[in-house]
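A single protein chain has been omitted from the complex, and every remaining protein chain is retained in its original position.
And now, subunit A:
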Amino acid sequence: MNLDFSSMPQYTQLFINGIIMTIELTLISVAIGAVLGLIVALMKMSSVKVISFIGSAYVEIIRGTPLLVQILIIYNGLPQFGIKFPGFVVGIIALSMNSAGYVAEIIRSGIQAVDPGQMEASRSLGMSHSMAMRYVIIPQAIKNILPALGNEFVVMLKESSIVSVIGFADLTRQAEIISSVTYRAFEPLIIIAAIYFIMTLVFSRLLSKFERRLRSGDTR
């Protein structure tokens, strides 16, 4: 076994590019996923059966199929029908849609965890359903939702590595590029593993700090 990291420092810039790309992709995808997820969650909770069915079906399909397959469908499958996106856009679409499925469940359970008495009290004061949601339920649900949304971000940070298969220049892809130039596979991979580990560790720590602050500000 010969380990040789000496050729690695010259590729520092590539690693950094990869890190930036991975964080960017994750942030954008979770942000879009959160908005989509909110819509899907509201659809799922709708009293109109058709709408609630569409919401539920979306969540089930997204969670019931592999992310890799979802990406390949968008990247390799859709062009067959003339729908073609650049790799970067495919990465964002696939991860956002995937994230939305999980975020929808986070939001739905966050809202449903609010005591039903809160809705009753609001309605008994003459508020409409949407008013009660907006002024009473959602502000309380956010406290349940934000920490889980943070977790989703950390999970996505790692899961996003899968976009490297379609040539997306994320951190994992950079390792592949470097190993194809240096003929060394282990070193770049172990480096990005360490980078992923440190990133998730840092974000998790930040999250739990944030979560503690949420709780201490909790007035319940």
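Here is the rule we use: a residue touches a chain if its C-beta (ideal position, glycine included) is under 8 Å from a C-beta of that chain, and two chains touch if they have at least 3 such contacts; residues count from 1.
As a convention for this text, contacts and distances are computed from a predicted model.
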What name does the UniProt record list for the absent chain among "3-isopropylmalate dehydratase large subunit", "F0F1 ATP synthase subunit B", "Electron transfer flavoprotein subunit alpha" or "Polar amino acid transport system ATP-binding protein"? "Polar amino acid transport system ATP-binding protein"
Of the residues listed, A:I51, A:L68, A:M131 or A:L207, which one is in contact with the missing chain? A:M131
Which positions on subunit A touch the chain that was left off? 115, 117-118, 120-128, 131, 135-136, 139-140, 219-220
